[in-house]
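Worksheet for the structure shown next.
With one protein chain held back, the other chains of the complex are shown just where they sit.
Per-chain numbering from 1; labels A, B and C assigned in written order.
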Amino acid sequence: MIPEKQQRHILETMLRIRAFEHKALQLFEQNKLRGSCHLCVGQEAIAAVICELLDDEDYITCSHRGHGYCIAKGGELKPAMAELMGKETGYCKGRGGSMHIVNMAKGHLGANAIVGGGIPIAVGGALACKLKNNGHVAVAFFGDGASNQGTFHESLNLAGVWKLPVVFVCENNGFGISVPFCQSTSVKDVSVRASGYDMPGVTVDGNDPEAVYAAAAQALERAKAGLGPTLIECKTYRWYGHWIGDPEITRDKAVTKEWKEKCPINRLKMQMIKTGNLSDKEFSEMEKAAKQEADDAAEFSLNSPEPDPATVMDDVFADRVPAII
Amino acid sequence: MIPEKQQRHILETMLRIRAFEHKALQLFEQNKLRGSCHLCVGQEAIAAVICELLDDEDYITCSHRGHGYCIAKGGELKPAMAELMGKETGYCKGRGGSMHIVNMAKGHLGANAIVGGGIPIAVGGALACKLKNNGHVAVAFFGDGASNQGTFHESLNLAGVWKLPVVFVCENNGFGISVPFCQSTSVKDVSVRASGYDMPGVTVDGNDPEAVYAAAAQALERAKAGLGPTLIECKTYRWYGHWIGDPEITRDKAVTKEWKEKCPINRLKMQMIKTGNLSDKEFSEMEKAAKQEADDAAEFSLNSPEPDPATVMDDVFADRVPAII
Amino acid sequence: MSVKKYSEAIRDVIAEEMRRDASVFVMGEDVADQGGIFGCTKGLLEQFGPERIRNTPISEAGFVGAGVGAASCGMRPIVELMYMDFTYVAMDQILNQAAKIRNMFGGKVSLPLVIRGQQGVGRGNAGQHSQSVESIFMHIPGLKVAMPSSPADAAGLLRSAIRMNDPVMFFEHKALYATAGEVPDDPEFMIPFGKAHVLVEGRDVTVVCNHLYVQKALNVRAKLEKEGIHMEVIDPRTLVPLDVTTVVESVKKTGRLVVVHEAHKIGGWGAELASQVQELAFRYLDAPVLRLGAKQCTLPFNLGLENAVVPQEADIEAAVKQVCYR
Partner (left out) sequence: MSVKKYSEAIRDVIAEEMRRDASVFVMGEDVADQGGIFGCTKGLLEQFGPERIRNTPISEAGFVGAGVGAASCGMRPIVELMYMDFTYVAMDQILNQAAKIRNMFGGKVSLPLVIRGQQGVGRGNAGQHSQSVESIFMHIPGLKVAMPSSPADAAGLLRSAIRMNDPVMFFEHKALYATAGEVPDDPEFMIPFGKAHVLVEGRDVTVVCNHLYVQKALNVRAKLEKEGIHMEVIDPRTLVPLDVTTVVESVKKTGRLVVVHEAHKIGGWGAELASQVQELAFRYLDAPVLRLGAKQCTLPFNLGLENAVVPQEADIEAAVKQVCYR
C-alpha cells in the first residue's frame, strides 16, 4: 500500500499533469501553441507514482511523451508550458520545445525525441551514481515502440552486466503512432525480455497506482542494494492520438472508451475515498488548484518573451571558442 | 544422425577449412599475407555442418571470422586465399581481404567486419525469400560478442514478428578479443535471449557435429514451414588468438588445451571410424587432399597478379555516373 | 501532365513502379494503414497488401539492414525513414554497409536500394527532427544522393532512383509536400542523375540552391531584376553525381556564384561546390564564391530562432549584392 501522504501527493501530481496536458491541448487548438505535442493523458500514474519514489539526486530520462515526467520529477508548470510555447522563460529557453524538456536541478536529464535515445543516457546516469557510490539511482522511461530499438538491448545488457542501479520502465500503451504493438513486437509482454539480461521483469497494470508503486519500490530497493536493474512494463493507454492532430486511423474508439473507464486518477481517488483518506470536496479542491496552476502557467507563458534571435549561438558550447564563420 | 554421405562431406569440409587456415597462418608468418586475419581453427563444425544443410539459393552472412563459412558455403580455396592476399583473382578482386569475402553464386552475401553488421542483412535475405516465396532460407552467423549489439536485437525482433525463414547462429567462443563472455554479457547462454522474441532458442556443443546438425535441421525445417526463426547458440573455442598476432592476454593456455581435446574433426572422424564409415587410411587421404588443395591455393595466390591501381574506381557504382572530381 | 502535390507525385511513382516490377516493395514506420505520416504511401496498402507495404518496428538499423540484404538478393526495396534525422540511428548500415557493399566486394554485388524520407525546417520540430543531413552522404563514397525540389523532380528522380542498381539516398523536404506542380503522366518519365536544372538564366550572378531555396531564390531574382541584377538560378538536383559542369559554365558567364542550402554551412555541400568552382573557374570569378547555410547551432524549436538559423531571402539578396559589389 502507498503510504497515505504519498497517495495524496501522487493524486495531486496526476491532477497537475492532466490539467497541464488539457491546457496544452486547448492552447494548441487555439493556435497558441504548436509543434509535435504528445499528450500522456490516461498514462499519468506511471510518472506520478515512480517519480514519487525518487529524490532530486535520482536521475531520469524519458521519451517524446515527456510532459508528465517533467512535472512528476519536480518540474514547475510555468517553465514547462513556456517551453511548449518556445518562450525564453521555458526550461530550455525555447530551444527544445515539447520533446526536449530538461530539469537538471531535479535530476531530469531530459526528454528525447529519438525513440530509444534516452535509454543508454539513463544507464550513464546510473553509472555515474555507481562510480560516485552515492546511493542514487536512475530510471529510464520509454514506450513499447522503443523496446524494439537496439539501444534498449544494449542498455539492458550493459546495466545487467555492470549491475547498475537503474530501473527500466516501459510504458506500453499498445501503439507506436499507428502501429499496434503486436505488429511491431514479437512478444506479448515486453517484460519477458528481461530474462535475456538476467534481470527481473514484471508487467503491471500501469493504470493501477498501487501496482506500479509496488513494482517500482521493489526495483528501486534492488537497485540501491547493488543487485542491479529491473525491467518494469506498465500496460496503459493514451486517451488521445499519438500527437495532437493524429487522425488515429488504427485505433478503435470503443477501446479508448474502455480505457477511460480505467482512469488512474479516478482509481486512486476512489481508493482514497473508500479508505477515508480523501473527501469529494478535497478532491474537487485539488482538481481546481491543478487547473488554476495550469491556467496560470498558460498565462505566464503567453506573456513571456520570445527568445532573442541574437542569442541563438549562445549555448552551443560551454567553453566558448573563437567564432566559426 | 547425420546421413553417411553428408558425414563424409562435412568431414571433408572441416579438413579443407582447417588446412586453409593453417596455410594462411603459415603464409602470414612468412610475411606473404597480411591484414586482420581471424582464424576459426577449432570452430569448423558450425560452418561445415550448417552449410551442409543449405543449398546455393539459401543465403548466409557471417562475421570477420569468416573463412570457414566461405569454404563451407561452396567457396573455392583459390579465390579465397587470393582474397586474403589481396590479389586480383580473389573473391573481391583484392578489395575486401580476409574480412569481406563474398560469393553471390553460392548464396554467400558476405562476411562483415562490423560486429553485428551482417545480422540484419541476413534478415533481408530471408525477407527476399519470403517475398519471392521460393522456399529458401537465410542463416546469420555471428559471434557471442555480436549478441550484445543492437542489430542482434532488432534483427531477431524483425524476424520474429515477420515470421521470416531465418536461423540465427551464435558461435560462442567465450571471448570478444580479450574480453571474456561473462564480462560483456549479462546471461550465461545467448540462447535464452530467444524468449525475448518468441522464438525457440537452443544451446548446443558447437564442437559436436551431430548436435549442431540436429539443432540446425530442426530450425531449418521450422523456417521452411513458415513458422519463423530460431536462435542456435553453439559453444565452441578458437585454438588461436583473436587474430594472427594476438598476445592472448586473458586466455588460459590450459583451457585452450582442453578444447583441443574436443576437436570437432577428430570427433566426427572417431564416430565414423566406430560406425565403420571411415578407415584411417581414407581419413589420411582426405587430410592430404585438403592440405594439397590449400597448398595449391597458396601457390595460385602467390602467382596471381596484384590489382591494377588504375582500376581502383571501377566498382563504386553499378550504373556509371559522370565522374566526380 | 497532371497537377500533383509533391507527396502525391512520390506516391504515384512508387505505385507505378510496384505495378511494373514485382521486386519493388516498401517498408518503414507507419507506411501501411497510415500511408506514412506525410502521406507518401497513402492508399498503397489497399493496392499492394501488407507484404509489399510493410510496417516496421521502430528499428531503423534493423530494417535499413534488411533493405540492404533484400537488395543484395534481387529485390528493390524502398525504405522510408520517417525523418532523415534518423539516418544517424541506422548510420552503420548506410555508410559501412549499403555504401560499401558493391565496391568492397569487388563489384560482385549490386544494391538497388532507395532510402527516402523528409527533412528540414518549417514545422519547428526542434533539433532532432529538423536537420538537413544530405552532405554527410556525399562525403562517403558509394551512395547516390538526390534532392528533388518540385513535384516533377520528385517523380522523375524517384523513378530513376528505383530503377537504378545502386543505393540512393533520396531527400525530400517536409515543407514541400503540400506544394503542387505539373508532373508528366508518362510512366517512363525519368530525370537523370547528375544533370542540374537551370531554372532561369541570368547574366550577372549564378545562384545554386535546392529544396526550399529554389523558390526563395526565384523570389529574390524577381525583386533584384527590377534593380538590374539578373540572377541565374540552378538546382543541382543530385549531389552524387554532382553536375559541376553546368555550374562552371554558368559562372564563366556570370563571374559570380552564391550557393545556398539549408544544411549547416560548415562542411556542407556548398563548400564542396564552392571549392570545385573556384578551382575550375578561377580566372572567371569576379568575386569570391559565397555560401549560405544554417548557422552552426542545433536547430531550435522556437520558430523565430529557427528562422534566425537558416538563410532567409534577405540573406540571399545581401549575398547576391555583395558578390555584385552593390
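The rule we apply is simple: a contact is a pair of C-beta atoms (placed from the backbone, for glycine too) under 8 Å apart; a residue touches a chain by one contact, two chains touch by 3 or more.
It should be emphasised that the depicted structure is a prediction, and the values quoted were computed from it without experimental measurement.
Though it is not drawn, the left-out chain touches A, B, C in the full complex.
Within the full complex, the residue among B:79, B:97 or B:196 touching the omitted chain is B:97.
From the set B:2, B:62 or B:113, the residue in touch with the chain omitted from the display is B:113, counting the whole complex.
Check A:95, A:235, A:251 or A:267 against the missing chain and you find that the one touching it is A:95.
Mapped onto chain A, contacts with the missing chain fall at residues 59, 61, 90-96, 100, 102-104, 109-110, 112, 114, 117, 119-132, 138, 150-151, 154-155, 157-158, 161-162, 314-319, 321-322, 324-325. Looking at chain B, the residues touching the absent chain are 34-36, 86-87, 92, 94-100, 112-117, 145-146, 148-150, 176-179, 183-185, 247, 249-250, 306-307, 309-310, 312-313, 315-316, 324-325. Considering the complete assembly, chain C touches the hidden chain via residues 85-86, 88-89, 91-92, 94-96, 99-100, 103-104, 126-128, 131, 135-136, 138-142, 263-264, 266-272, 274-275, 278-280, 282, 285, 287-291, 295-298, 300.
By our rule, only the chains that are shown with their structure count from here on.
Per-pair counts of C-beta contacts peak for the chains B-C.
Set against the Cα centre of chain B, the chain with the most distant centre is A.
Closest to the middle of the protein, by Cα centroid, lies chain C. Centre-to-centre spacing of chain A and chain B amounts to 45 Å, using the average Cα coordinate of each chain. Each chain gets a centre from the mean of its Cα atoms; for chain B and chain C, those two points are 39 Å apart. Contact with two or more other chains is made by residues 148-150, 183-185 of chain A. Residue positions 56-57, 59, 61-62 of chain C are each in touch with at least two other chains.
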